[in-house]
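A short worksheet on the structure shown next.
Heads up, one of the protein chains got dropped from this complex, but the rest are sitting where they should.
Naming follows writing order (A and B), and every chain is counted from residue 1.
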Amino acid sequence: MKFLSYLISGIRLGSIYAIIALGYTMVYGIAKMLNFAHGDVIMIGAYVAFFALYRAGFPLVAALLASVAVCTILGITIEKLAYKPLRSATSLAVLITAIGVSYFLQNAALLLWGSTSKIFPTILDYGFIELFGGELKISYQILITIATCIVIMVCLTLFVNKTRMGKAMRACSEDKDAARLMGINVNSVISLTFAIGSGLAAVASVLLCATYPTVTPTLGSMPGIKAFTAAVLGGIGSIPGAFLGGLLLGIIEVIAKVYISSELTDAIVFSVLVLVLLFKPTGLLGRKTSEKV
Amino acid sequence: MSEYVLETKNLGIDFGGLTAVNNFNIRVEKGDIYGLIGPNGAGKTTVFNMLTKVYEPSRGTILVNGTDIGKMSTIEVNRIGIARTFQNIRLFSDLSVEDNVKIGLHNSGSYSLADSLFRTGKFHSEEKRLHERALELLGIFRLEGFAEHKAGSLPYGAQRRLEIARALATKPCLLLLDEPAAGMNPVETQELMDTIKQIRDRFDISILLIEHDMKLVMGVCEKITVLNFGQVLMNGTPEEVQNDPEVIKAYLGD
Partner (left out) sequence: MKKITEMLKKVFSKKYRQRTVSYLIVVLAYLIIETAIKTGSISNTIKSLLVPTCSYIVAALALNLLIGYLGDLCLGQAGFMAVGAFFGAVASVFFSRFISGDVPVLILAIIVGGIAAGLCGALIGIPVLKLQGDYLAIVTLAFCQIIKTLLLNLYVGIDSKGLHFSFITDNTNMDPDGILVIKGAIGANVTKKLSSFTAGILLILFALFIIHNLINSKHGRAIQACRDNKIAASSVGISVSRYKLLVFVISAVLTGMAGTLYGLGFSSFKASKFDFNLSILILVYVVLGGLGNMTGTIISTTLLLVIPEALRAFNDYRMIIYSIVLIAVMLISNNAMIMYYLKQFKDHLKKMFPKRRTE
C-alpha cells in the first residue's frame, strides 16, 4: 500500500514534468530548437501567480488565468524578439540566444523581486480521500494535478490531430518550406506554438508551487532540465512521448528517492535516460530519421 | 582467386514491405568498364548502397575478388577495395580540395597519433609524400590549380571530378561512379569519358558506373546491365542493349 502511495506521488510529479515537457517538445517539433528559457518562463509564471494571489488577493482561478496570460504574451514576445531573427541561423546560435534569454529572465527577476524566496500561499488544499479503509490517502491536490495533466494531453492531442491549425502545425514540423508553399503562415504557427507552450508553463508553475511552495529566481532551472530530459526520454518532438517521458521520470524519481537513496536520485534519473537512449537512440516514441544517400 | 572483381548472387533488399531490388546478379571482370542503367527509381543507387554497405542487403551474397563481404561495414568494404562517388555529391565542402584528396589517402599515410602530436620526422616525411601523391591525383583530373580552394566553391563538374579523385586515392580495385556526368556540359562529358578510360588503364582497376547520359554509357562501357523495377532486365554489350525491344519499352513505355 505504501508503494501505491509513492507511485501516485510519482505520477503527480510526473504530471507536472509532462506539462512542462510538452512546451519543450512542441517548440522543438516546430522550430527545431531547444528553448532553454522555457524553465524561466515557469519561474515568471510562478511569480505572477504569487503576486496575484498574495498581493492582489485574486481567487485561484483568476490568478491562474493572469499567470497564463502573462506567460503566453512573454512566450510570444521572446519568440518575436530573440528567436525569429535567427530562423536561418545555425542551431548553436539559437541555443546560445536561448541561454541569453534564460539569463535575462533570471536576472530580471532577481532585480525586480530580490533573491529571498517568497513563500507561496497554500492552494488546492481540499483534504484527502481515503481508500482501502483509510490505508491509502490521496490528497485532492494530487488528483487535481493528475487530472489537469490528462485534460491538457487530451485537448492538445485533439487540437493537433483534428483542427485546421493543428494540421498546419504538423505540416510545419514536417517541412517548413513545403508548408509555406501550401499557403500556411509559418510565422503564426510558430507564434502559436510558443504561446501554447508558455501558457502550459504557467499552468505547470501553479501546480509546481502547490507542491513546493517557495518561489525564487532560479525556481525554473531544475524542473526545466528534468522536463527537458523527460521530453528527450519520450522522444523529442512527440506529444505522447512528452507525456510518457514525464510520467516515467516522475515515477522513477520518487521511487528511487524512497527505495534506493535520496542522495543519488539525480544520478539514477539521468542514468535511466542514458540507458534508454542507448537502446532507443531517438527516445521511446521518437521517430527514426535516416539520411538519404 | 576468383576471376571476378565483383560478383553478386541473388542480391535483394526490402524497405518495410516494399522490395526495392530483387535477384540482382552481376559479374564484373578485372579491367571492365561496366555500365548499370535503367529508368529513374529502378534501384541503381540502391545497388551501390548495398555494395558499399550503406544499406544492409536483405538477402543474397556479394563477393569481391572471391571474398564474401556479407559481414563487413562500409569502412571494411572500402579497405578491401571498393570506392565510390555519390549521386548527390558528398565532398567535405569546407575543406580544401587538396585536403579532400588527402582524406582519401588517409589509410595510406603510415604515421601514428603520437607521430602527429609530437611532430616526429616520420610525420614530416609522410605528410610530404601524401602532399605529392595528392597533387599527382589532382593533376589527373586537371584540378591541381585549385588545390588550395575550398571544395564547396568549385564548379559542379569540378566537384564531380574531385569526388572521383578522392575515391581513387583509397587505392580501390573497383570504382563505383554514381552518375559521374550529371550536370556536366557536353565538352566536360567528353573529357570525362577520356579520363575514365585513362584511369582504368593507369590504375589497373575495374569501373562500374551508373549514368543516364547514353552517349557516355555507349561510348565507354564494354558491358551493360539494365535494371527495371528492381529486377535485371538484361545483360549485354552496348549494341545488344540498344537493340533490345524490352529495354526500349522500359525507357519509353508502351
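Note that in this section contacts are C-beta pairs under 8 Å (C-beta built on N, C-alpha and C of every residue); 3 or more make two chains touch, one makes a residue touch a chain.
Note that the coordinates shown come from a computational prediction; the quantities given were computed from them, not determined experimentally.
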Candidate in contact with the missing chain, chosen from A:Leu34, A:Ala168, A:Val189 or A:Val203: A:Leu34
Identified contact with the non-displayed chain, of A:Ile20, A:Val101 or A:Leu219: A:Val101
Touch with the omitted chain, as defined above, among A:Ile123, A:Val232 or A:Leu247: A:Val232
Chain B residues touching the omitted chain (full complex): 52, 54, 73-75, 78-79, 83-84, 86, 90-95, 99, 102-107, 109, 111, 113, 116-119, 123, 127, 130, 166-167, 169-170
Missing-chain contacts mapped onto chain A: 28, 34, 82, 85-86, 89, 92-93, 95-97, 99-101, 103-104, 107-108, 110-111, 221, 225, 228-229, 232, 236, 261, 263-267, 270-271, 273-274, 277-278, 281-283, 291, 293
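Following the convention adopted for this analysis, only the chains that are shown with their structure count from here on.
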Chain centre separation in whole Å, for chain B relative to chain A (CA means): 49
Residue numbers on chain B that touch chain A, as the complex places them: 45, 49, 54-55, 86, 88
Touching residues (chain side chain A, partner chain B) in the complex: 292-293
